[in-house]
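One protein chain omitted, others in place.
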Amino acid sequence: MRKTVIGVMGGCHVDDEAGKAAYELGRLVAENGWVLLNGGRATGGMDASARGAQEAGGLTVGVLFEDDREVASPHLDLVLPTGMGSARNIVNVLSSDVVVACPGSGGTMSEIAMALRFERRVVVLGFDPGAAFLDRCGRGVWSLADTPAEAIAQVKDWLERPMDT
Amino acid sequence: MRKTVIGVMGGCHVDDEAGKAAYELGRLVAENGWVLLNGGRATGGMDASARGAQEAGGLTVGVLFEDDREVASPHLDLVLPTGMGSARNIVNVLSSDVVVACPGSGGTMSEIAMALRFERRVVVLGFDPGAAFLDRCGRGVWSLADTPAEAIAQVKDWLERPMDT
Amino acid sequence: MRKTVIGVMGGCHVDDEAGKAAYELGRLVAENGWVLLNGGRATGGMDASARGAQEAGGLTVGVLFEDDREVASPHLDLVLPTGMGSARNIVNVLSSDVVVACPGSGGTMSEIAMALRFERRVVVLGFDPGAAFLDRCGRGVWSLADTPAEAIAQVKDWLERPMDT
Partner (left out) sequence: MRKTVIGVMGGCHVDDEAGKAAYELGRLVAENGWVLLNGGRATGGMDASARGAQEAGGLTVGVLFEDDREVASPHLDLVLPTGMGSARNIVNVLSSDVVVACPGSGGTMSEIAMALRFERRVVVLGFDPGAAFLDRCGRGVWSLADTPAEAIAQVKDWLERPMDT
């Protein structure tokens, strides 16, 4: 049976607090029995969320911007290098049942936009890009959250219901 | 010498007024001696902007979502089918000196986000996704415009200056 | 710790015998503790190899041509839709420690070519595209095999040695 995948986007460059939140988010994803999928780098929030999930016994998957797995976080079970740069963003989005978007730049914003266009459900964690943007992106549903625990509660709620927005 | 390319994004589904604006935009791109690049379909704003540019003697390029050129606008000089769906959005963005974003959904929003992330200059024409989104996307610069003429004036102004934002 | 991934390419359209070989191949991949990665469809050799691996208790991953997981084999633990058509071939190749190429058409041939270009090791199972092609593709190493058991023996041998070709 197909496993439920939570995509954690964003978080290339994070300070200490954001790193702790990413770790906590990863841990909660794993404790709920979901697979964590992220951008796979060995730095910042990507590394922290993978470590959190793996230490809690979860399965971790990274889909890399690069073609070389040397840059991958050591806390990933599966590493998928793509060498296709930002074009791989769509893979991360389409592979996720729910997307949790952490603070990021244009890459993360593009992932939110594509996720909503392809009817995914998106929790925006720790920032607010505005309804003028979010409402325009498509038929997916979105929600804002302040903490990893809040984000996970929203994910849980969504997964218990069929997607009919 | 490399030609200047103006990428016109968005506009899959347009009403009559938006269609006229897209045609006008294409015409102005061509009259300024720039190449028009868009998503290439034979419908809506894509078809209209290609027709406007081609009738004014400009070169028109379409980068298709599909792998089949049968869906391409007849007003394109060059048709690049990709078969890679939304992953081709990044090609449109990176190939453009300036991006003009017409009203669209998540696909268009993702193109704006990626354009700003890759330091492109973006005119948002006929709608406003909000500074909370636009300012977050990266190091490119953006501007809002209400009419094709206003958008083109902005493009012209930018092209006369080096990009240092 | 990163898991070892065996990419099984080809086999879209298979007869009964080829289907049995694909099932057997999947089973052997799983029994050796490796992850099986393939193109993910619910048909032919893709479905059969996923079923073989899953019934033997292995982890199965499918990277889809399509953007819609409805077409995925039910025997996959992880489904990554890409919507990027043939452009996703490179993901399958780069994600694999060793590639096993079953009979296929141009898509499979392109995967062999890219695998060798990116220094992957490739077992060609059940057909022979010729050394004039294989030797030209790059720095990876290749080997021909007649049966799944032979292919797996080669994979095992390679994995026990560092890649220095």
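Each chain gets a letter, A, B and C, in the order it is written, and its residues are counted from 1.
As a working rule, contacts are C-beta pairs under 8 Å (C-beta built on N, C-alpha and C of every residue); 3 or more make two chains touch, one makes a residue touch a chain.
Bear in mind that the values here come from a model prediction, so they are computed numbers and not experimental data.
A.B. asks: In the complete assembly, which of C:Ala48, C:Leu64, C:Met84 or C:Leu125 touches the absent chain?
C.D. replies: Missing-chain contact among the listed residues: C:Met84.
A.B. asks: Of A:Met9, A:Leu36, A:Ala72 or A:Ala87, which one is in contact with the hidden chain?
C.D. replies: A:Ala87
A.B. asks: Pick out which of B:Cys12, B:Ala56 or B:Leu80 touches the chain that's been left out of the picture.
C.D. replies: Reading the full complex, the residue touching the unseen chain is B:Leu80.
A.B. asks: In the full complex, which residues of subunit B touch the absent chain?
C.D. replies: Counting over the whole complex, subunit B touches the hidden chain at residues 1-3, 5, 35, 61, 63, 67, 69, 72, 74, 76-84, 87-88, 90-91, 94-95, 118.
A.B. asks: Just checking the interface: what residues of subunit A touch the absent partner chain?
C.D. replies: Counting over the whole complex, subunit A touches the hidden chain at residues 67, 82-87.
A.B. asks: Under the stated touch rule, tell me which residues of subunit C contact the chain that is not displayed.
C.D. replies: Within subunit C, the residues that touch the unshown chain are 84-90, 105-107, 109-111, 113-118, 127-133, 136-138, 140.
Rule of thumb we're sticking to: only the chains that are shown with their structure count from here on.
A.B. asks: Would you kindly tell me how far, in whole Å, the mean C-alpha position of subunit C lies from that of subunit B?
C.D. replies: Roughly 39 Å, centre to centre.
A.B. asks: Give the residues of subunit B that touch two or more other chains, as numbers and ranges in rising order.
C.D. replies: Residues 84-87.
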